[in-house]
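Every protein chain except one is present and positioned as in the full complex.
Chain lettering (A, B and C) follows the sequence in which the chains are written, and residue indices restart at 1 in each chain.
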Amino acid sequence: MVGLSVGEKHFIRGGIAQDLRADGRRRLQFRAISVETGVIPQANGSARVRLGATEVIASVKAELGKPSILHPDKGKVSIFVDCSPTAAPMFEGRGSEEFSAELSVALQRCLLGGKSGAGAAIDLSSLIVVDGKVCWDLYIDGLVVSSDGNLLDALAAAIKVALSDTGIPKVNVSLSAATDEEPEVDVSDEEFLQFDTSSVPVIVTLTKVGKHYIVDATSEEESQMSSAVSVSVNRHGQICGLTKRGGAGLDPSVVFDMISVAKHVGQQFISVLDSEIAAAEAAE
Amino acid sequence: MAAGTEATAAGGLTGEIQVEAYRRLFPLGFLERHIRESVRPDARRPDGARPTTVALGAVSSAHGSALVRLGDTAMLASIKLEVMSPSSEAPDEGSVAVEFHMPPICSPLVRPGRPAEVASVICKTLENILMSSGMLNLKELCLISGKDSWLAYLDVYCLNADGSLFDAALISAVAAFIHLEIPLVSVGDDGRVFTVGGNEGKTKYELVNIVKRNLTFTNIPFSLTCALHKDSVLVDPTAEEESIIETSVTVVLDSSDQIVSIQKPGGAVTSMATIKECISLAKDRRRKLREILMDSVEAMEAYQTD
Amino acid sequence: MEYVNLLTGFRVDGRRPNEMRQLKGEVGVVARADGSALFEMGNTRVIAAVYGPREVQNKGQQVNSKEALVRCEYRMADFSTGDRRRKPKGDRRSTEISLVIRQTMEASILTHLMPRSQIDIFVQVLQADAGTRAACINAATLALADAGIPMRDIVTSCSAGYLCSTPLLDLNYIEDSAGGPDVTVGILAKMDKVTLLQVTKYHELLLIAASFRTPLVLSSIHTNSITTILHTMCSLVKHFSCHLYPEGHCFL
Partner (left out) sequence: MSAAATTGTYSPAAAAGEKRRERKEELRRHLAEDADWPRADGRSFHDCRPAFMQTGPTTAASGSAYAEFGKTKVIVSVFGPRESKKAMMYSDIGRLNCNVSYTTFATPIRGQFAFSFQGTDNKEYSAMLHKTLEGAVMLHTFPKTTVDVFALVLESGGSDLPIIISCASLALADAGIMMYDLVTSVSVSCFGKNIIIDPTSDEEAWQDGSLLVAYMPARKEITQLTLTGEWSDGKITNAVELCMDACSKLCDILRELLKDASSLAE
């Protein structure tokens, strides 16, 4: 919880109105981002992203599973987020459940695409090992370690980086003659397949404070929001998901305006993230 | 007694306050003054039940369902059949799983995440009555002896709680079983049962159950709840009455007027004569409910032939 | 399985029996917390954050208004273990460890200096490779020190086990899952006092003690100062004679 005095509130609102925020940023400027890969050795891929004082960790684990009956030619991806109480005392006990669920749903909406699998960030058919029998189940876990606003954007960025860090073991399948039997699977320890993460989108949350909207809001700024829209944008400029996150209603023209601004900012954010990923990979 | 002083205190005020306020402030006095005139707050006689309607087939996704209204109390019962392997003790019997739900929409007293206490009591009683009354012949739920049989999930939802919940729940459960239509099934190569629909299917697959499409009922239980307050017996109490009265008696009778169960959940003591009165009231009620149920079956059949 | 090489005396990960894993500590990792620390013991990695002293949030929990209320929550990240499982929050093990950490830290915090206030200690396990209990206590100590909360002394903790007739300091996951007896000790380093002693497989320990009739080797680590950042963390094994009473279950 952020407790602000009237003067502080006025300062934040005034700063946003004049395009000079409390930390010296402009309205559509992100905080400095730092990216680190391979932070969880047990996972197939992992990343830590710091956005100002916000810190999140994403891990990707791959397990062999069985494809669903409805989609026998596709693997499965699930995304869960947990907010650690270290980030804020209000996440203690069951206190984080509701917020974690909201973040999980928003990420699923932005990364998993439609029910048919169209527009998904990860090509689900690349996760299939044997049609209808064996596939990879990707478990993407996000953990919020430290929170200073804009968690959703940070989590989406961390997932994008973690996916680019992910190596899926190469699998050799020995198909037995009898079709009913479970195929034998030999998981390789040495060879790994990398993902094509170029189409994984980023999320840009536009927070409306007063008449203006800002990107990458801090906790203090978020406490002053009237409403917020999270837009997920991929490299091709397509919108891959959108969630309005509570608050007052918005005029339709404002919504369309926000979408086009988010698209623009998102493209820039993707290129920043790409160079960070390259730097992190070089450092590793 | 507190109730007495309340009643006299109320007496002093009656001329000055409005009926609705009096009802809220002195619910006991309000009810007792009605009973003295042999009429109830909703204009019923003490021995009069509320209008009851039964609509069969209210849930399209279920195999059997019924919506019952008892005054403002509304119950929705649905039966879904699933295939199970029968236990070794009874290889030629199916089984029934009963659940009674009180979702938060039905009453201001129920909150999400906290199931109402009364719901589990009604659930247990409902299960006992359905099993012990001899209404169901579990052998009829068998498909292939020792291999496959039906497990009938009976889910009763209370949509609006306004008293006499058990009576309404029992009627809806019974009606749902009467409405239950067992799907035609066949056994696939993998040993799993699958449903067969349409006419070409019937000729293509070897059917397991051609005859047993509806259950037969020799015995149908009905119940009546009577509220007992001082010397008077109020049939089919509303939620308002239930919150005031001293105790209640629920009588369950089968088709031959045999007593399946009598329940009196503690509370004030009652004479045997009052219990006998309740039983005779329950007998009258059983006949009426039976008529209502048969009418609803006819109405549904007429609707289907149209 | 051979947990200690008979010829060389080395353990599966190449350590000597009385050698600890690589230790690493860092304070101030959570910007918005009053105190925080990251602590690593080999592959075990935990984060602790301290909020407080602050006003008591739930007055009902306050037992003694003359002392600070110390609370603790232990949580494992979904990805912290080798096989990914979503565990329900507040399972029995987490509750137990939360309680152990709380009691251990409470013994060191000068609670009487902060009446009518509350101190929350949150520990989050990022990677579990055995010894999370000890790592959490070390991280919590660092975080409390970072928050500037007055303490009697620095609490440090380490575990030890007994496999292949050898006492082993600071078990890793492979050694921990071998199922031998193990001991976790928490000490107030300068005062040289034990605040935590947990023994599992107590009966096996009894047998061992009975057959060898030797003092059981337990462990504790010494920390010199953790005022700003861990300068040095010298680890040494202390011989700790404990009297195992046949009928006792817990001793402290």
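The definition used in the following text is that a residue touches a chain if its C-beta (ideal position, glycine included) is under 8 Å from a C-beta of that chain, and two chains touch if they have at least 3 such contacts.
Not measured: the values here are computed from a predicted model.
Note on the chain not shown: across the whole complex it touches A, B. When the omitted chain is restored, the residue from A:Ala87, A:Leu242 or A:Ala280 that touches it is A:Leu242.
Across A:Cys83, A:Val229, A:Val265 or A:Ala280, the single residue that touches the chain missing here is A:Val229. Seen from subunit A, the chain kept out of the figure touches residues 69-70, 78, 98, 101-102, 105, 109-110, 112-116, 118-119, 227, 229, 234, 238-252, 255-256, 259-260, 263.
Where subunit B meets the missing chain, the touching residues are 59-62, 65, 72, 74, 76, 78, 80-85, 99, 101, 103-108, 111-113, 151, 153, 155, 157, 159-162, 183, 185-186, 192-197, 201, 205, 239.
The rule we apply is simple: only the chains that are shown with their structure count from here on.
Arrangement of the chains shown, judged by which pairs touch: an irregular graph that fits none of the line, ring, star or complete shapes. Of all chains present, the one whose mean CA position sits nearest the global mean of protein CA atoms is A. At the far end from subunit C, in terms of centres built from Cα atoms, lies B. Note on chain placement: the centre of subunit A and the centre of subunit C lie 34 Å apart, centres being C-alpha means. Subunit B and subunit C have Cα centroids lying 58 Å from one another.
Averaging C-alpha coordinates per chain places the centre of subunit A 50 Å away from that of subunit B.
For subunit C, no residue reaches two or more other chains under the stated contact definition.
Shown for subunit A are the residues in touch with two or more other chains, of which there are none. If you check the complex, the residues on subunit C that touch subunit A are 29-33, 36, 43, 47-49, 51, 57, 73, 75, 77-79, 81-82, 84, 86, 89-90, 120, 122-124, 126-127.
On the side of subunit A, the complex with subunit C involves touching residues 40-43, 46, 53, 55, 57, 59, 61, 63, 80, 82, 84-89, 92-94, 97, 139, 141, 143, 145-148, 219.
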